[in-house]
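A single protein chain has been omitted; all remaining protein chains appear in their positions.
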Amino acid sequence: MPGNAFGQRFRVTSFGESHGGAVGVVVDGCPSGHRFPHDRIAAQLARRRPGQPLTSQRDEADAIEVLSGIDPESGCTLGTPIAMIVRNTDAKSGDYDAMRDVYRPSHADFTYDARFGLRFVAGGGRASARETVARVAAGALAEDLLERWHQIEIVAWVASVHDVLATIDPATVMRAHVDAHTVRCPDPSAAAAMTAVIEDARKHGDTVGGIVRAVVRGVPAGLGEPVFDKLTADLAHAMMSLPASRGFEIGEGFAATRMRGTAHNDAFVPAPERTPPVATRTNHSGGIQGGISNGETIHFAVAFKPVATVFVPQDTVTRDGQATVVRARGRHDPCVLPRAVPMVEAMAALVLADHVLRRFGARAEELDR
Amino acid sequence: MPGNAFGQRFRVTSFGESHGGAVGVVVDGCPSGHRFPHDRIAAQLARRRPGQPLTSQRDEADAIEVLSGIDPESGCTLGTPIAMIVRNTDAKSGDYDAMRDVYRPSHADFTYDARFGLRFVAGGGRASARETVARVAAGALAEDLLERWHQIEIVAWVASVHDVLATIDPATVMRAHVDAHTVRCPDPSAAAAMTAVIEDARKHGDTVGGIVRAVVRGVPAGLGEPVFDKLTADLAHAMMSLPASRGFEIGEGFAATRMRGTAHNDAFVPAPERTPPVATRTNHSGGIQGGISNGETIHFAVAFKPVATVFVPQDTVTRDGQATVVRARGRHDPCVLPRAVPMVEAMAALVLADHVLRRFGARAEELDR
Amino acid sequence: MPGNAFGQRFRVTSFGESHGGAVGVVVDGCPSGHRFPHDRIAAQLARRRPGQPLTSQRDEADAIEVLSGIDPESGCTLGTPIAMIVRNTDAKSGDYDAMRDVYRPSHADFTYDARFGLRFVAGGGRASARETVARVAAGALAEDLLERWHQIEIVAWVASVHDVLATIDPATVMRAHVDAHTVRCPDPSAAAAMTAVIEDARKHGDTVGGIVRAVVRGVPAGLGEPVFDKLTADLAHAMMSLPASRGFEIGEGFAATRMRGTAHNDAFVPAPERTPPVATRTNHSGGIQGGISNGETIHFAVAFKPVATVFVPQDTVTRDGQATVVRARGRHDPCVLPRAVPMVEAMAALVLADHVLRRFGARAEELDR
Partner (left out) sequence: MPGNAFGQRFRVTSFGESHGGAVGVVVDGCPSGHRFPHDRIAAQLARRRPGQPLTSQRDEADAIEVLSGIDPESGCTLGTPIAMIVRNTDAKSGDYDAMRDVYRPSHADFTYDARFGLRFVAGGGRASARETVARVAAGALAEDLLERWHQIEIVAWVASVHDVLATIDPATVMRAHVDAHTVRCPDPSAAAAMTAVIEDARKHGDTVGGIVRAVVRGVPAGLGEPVFDKLTADLAHAMMSLPASRGFEIGEGFAATRMRGTAHNDAFVPAPERTPPVATRTNHSGGIQGGISNGETIHFAVAFKPVATVFVPQDTVTRDGQATVVRARGRHDPCVLPRAVPMVEAMAALVLADHVLRRFGARAEELDR
């Protein structure tokens, strides 16, 4: 498989270059008879959109057009592929002319040339974060299915920007809290400090990274496949496919390496209200044991590097290997973190919807019939 | 696909329970005409084997039997599936009888029951680290191909155990250095401290975790697929499918979140000796940009939690949800890190061999004809 | 994988309902640097189009819009997914209102309801032959690659309609000959008889079927994978996925069952001009032995049933199982055979391009660099 598709049963194929005709996605495997969630998709795309405070000034409405897969009479999914596209309308390709023969440091210009022999110069083409429109649209559809099937709820937030760490209660945080602050960190004082750090970086033509944390609540025990398709592995795959992601951890993650087994182990306790009637006293495992969900809240983190586009001169080389200096132009985020929140939610939704369907098949849709 | 296979072109299917008849692997897609590397496979299996100092006392020769895919006349691969098995000879199932109706905390007993409705009780069945025999055997074959094709070299080592951190020069470290210390940490003073930490944990019936770091040298620029099958994503998937892994990072990883873009970006510099003639001055990206290799050394880290089997009483529940106390028996590592080194190397080799074949096809084998 | 994608390395994902917004296809895995063949695609779509003599009167320009995957500067493929769509402009949904609650015999109305619980009523939705727009567009792109790589040439023709059999020399037949007759049978007298048979069927509100034969010339020896992905198996899969196809045979096909081995075997003869220097004296095998191409011309046949839409009253049932009578309305071919010719060529091209890429990898594109 060539690399632009994800998932086995809820399978998304992403296409489109940042400054080409459109970006879009085909979702193959969406169960039939589900009311297509236009509003949820629009809402998540709005959260992903540039042109918000703190982010790139590119202003695009990002209105999706649905080309297939929906019954016009009932508004429900047909069980056939759902193709969604978003036209590229505000692309200022001129900003990129100077980049044609120059490799921007820590961008994908050089590696795409090494891989393909040519690249779509304007806007970074397929390596642009604009590709994530496809993921967020498909992910919002997946999220809607998860909510209907199991009341599964996904909440992500900005846990750190540069050296500013937030203090959040993962048990109670909701999207409304996250969106109460432009930086999408629900800790008010940390949010203010993050905003200051981002603005300071922008002022210096520089950029900053950070960490997104996420919880998935309501996952039934027994999702995930042993060995290679562990839920942990599929989540890691999903998150590390996001632009600028550099690290992933589940549960205690790297901190687990500094714990002893007696401290890290999650004791089981009776939980008569559950099926099966088992819970854990602590949740250091982050809801996944042996690659399979145990019914506790899944929690994980994704590290994002600072944006590669900085507005100071940088050493680099031309396509023919000559040393030169490049200085970025165009519109770019000084920090991807606020926009990464819906991307992380989308990828988590894609992984979970896929595993629900792998376990329950097309029957998944019929559970509430 | 049901979850026990990995890779698209160099595809391994793993099978076997810890205390069943055998564990094994089928490699489908290995190019033809390659001399089968019995010795390399045996060597890596020996490094993975329990019964070494510091690890579990289960003593198994782990001699592989090759059932198919090799030409008996030339000893070369036929291009057909290579099936390798290792018999389970030293399994003491009796140790596990008490575990039949009790869920060991932070093991996969409960989640396998939730997923499958039954489980192979003795030895943890398929969730046992013994399953990694399959990975290590297939990975050693992949490694041999990588060396032949591109002189690609993979070296992993124990970078930390609990709170003991090693200081290693990733540019020069070799497997011989790693194996010079039982704990597989090439920093002598750290190795001594790690050994002490592990022995102390064992003495208390407790366990410790740690971090494995790895480098992959000699990777040509242009490996990896954009978007979902980024090299980063596939490596993350591979590493997070290993038993007890809890985190993955590439390049600077989580530390990148505390760097500014101007500090993290890797300036390009002319490199006339390379094809294409481009190198980077620094390597914060860890050899992968936009999901595609850039010709620099790939480096990454994997976090492993402390082993779940501790020899102190733990609260838990029975299969029917009653509170009880469990105390482990059997033979278990107090720390998986030394044995995780060849596992990490194997998974890296599987990912890279797959991507070489995806890029160069069955022709990969013919490059040196 | 949910069923709307085909191929492993040249992977097409088809979407769209007959009377929805658009039909389209995403091609993932097309090598980079190939000039996008707009004209060839338009030409094959024109051959597939209804509104030609003998076929349905639905008149659609079927102009494709390319949304992604092409470098605007060079007109070359980028190596990223190529999304192509064709808008549905002439759909008269009103014709289908009466069909909402009635199952048309030997259509997919009932089985789609059984599978999905609902269906796109107008135009047959996804089960319409209009879906083959996606296949033909992608297939024309594949064909262009095959011609560039190996001068591979695919020619299909109508070999029979009902009881009229054509006499064709498969060694010399070309598309120009095929298109010289509206019915796409290059045997003039058979073509005339076929036309008469089709017109007679139309006059009676009835329909007829027939056989398409095809040759693939220039296939190098060594394409195809043993065992399950034999070239024969993949061609059969491809052809039997076409609407209305009911049978497939390779080489002598069913006639081989009435030959003795001594008559059917293809003797090998020296062929110094070939690489490897081997040919066969006869070609009863149809160019494929053991599932792998042997360098001879591949030839095969596909049986198409008579079109299900007949303009006479037929017994059927309603959605709630009541007996009723249905009489078709709308515009429909009395015979799909002429339009099936480019569909068969497209599917053959998809199979072969996939196998070339499986064998030669992304390097396939570089053979002529």
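Order as written gives the chain letters A, B and C; numbering starts at 1 within each chain.
Basically, a contact is a pair of C-beta atoms (placed from the backbone, for glycine too) under 8 Å apart; a residue touches a chain by one contact, two chains touch by 3 or more.
Note that the coordinates shown come from a computational prediction; the quantities given were computed from them, not determined experimentally.
Peer 1: Of the residues listed, B:5, B:166 or B:288, which one is in contact with the missing chain?
Peer 2: B:5
Peer 1: With respect to the chain omitted from the figure, which of B:121, B:242 or B:267 is a touching residue?
Peer 2: Touches the omitted chain: B:121.
Peer 1: Touching the absent chain: which residues on chain B qualify?
Peer 2: 1-5, 8-9, 11, 13-17, 20-24, 26, 28-29, 32-33, 65-74, 76, 78-83, 85, 115-121, 125-126, 366, 369
Peer 1: Pick out the residues on chain A that sit against the missing chain.
Peer 2: 8, 80, 226, 357-364
Peer 1: Applying the definition given at the start, please give the residues of chain C touching the unseen chain.
Peer 2: 1-6, 8, 14, 103, 105-108, 110-115, 126-127, 131, 160, 162-163, 201, 206-211, 221-230, 232-241, 243, 245-254, 256-272, 276-278, 280-281, 284-285, 288-295, 303-310, 312, 314-317, 320-323, 359
As a convention for this text, only the chains that are shown with their structure count from here on.
Peer 1: Would you kindly state whether over half or under half of the residue numbers at the chain B/chain C interface are used by both copies, giving same or different?
Peer 2: Same: most residue numbers at the chain B-chain C interface appear in both copies.
Peer 1: If I average the C-alpha coordinates per chain and also across every protein chain shown, which chain's average lies closest to the global one?
Peer 2: Taking the mean of C-alpha atoms per chain, the most central one is A.
Peer 1: Which chain is most remote from chain C in terms of Cα centres?
Peer 2: It is B whose centre lies farthest from that of chain C.
Peer 1: Roughly how far is chain A from chain B, going centre to centre by Cα mean, in whole Å?
Peer 2: 26
Peer 1: With chain centres defined as C-alpha means, what is the inter-centre distance between chain A and chain C in Å?
Peer 2: 38
Peer 1: Could you tell me the distance, in whole angstrom, between the mean C-alpha positions of chain B and chain C?
Peer 2: From the centre of chain B to the centre of chain C is 45 Å.
Peer 1: Two or more other chains touching the same residue: where does that happen in chain C?
Peer 2: In chain C, the residues touching two or more other chains are 8, 80.
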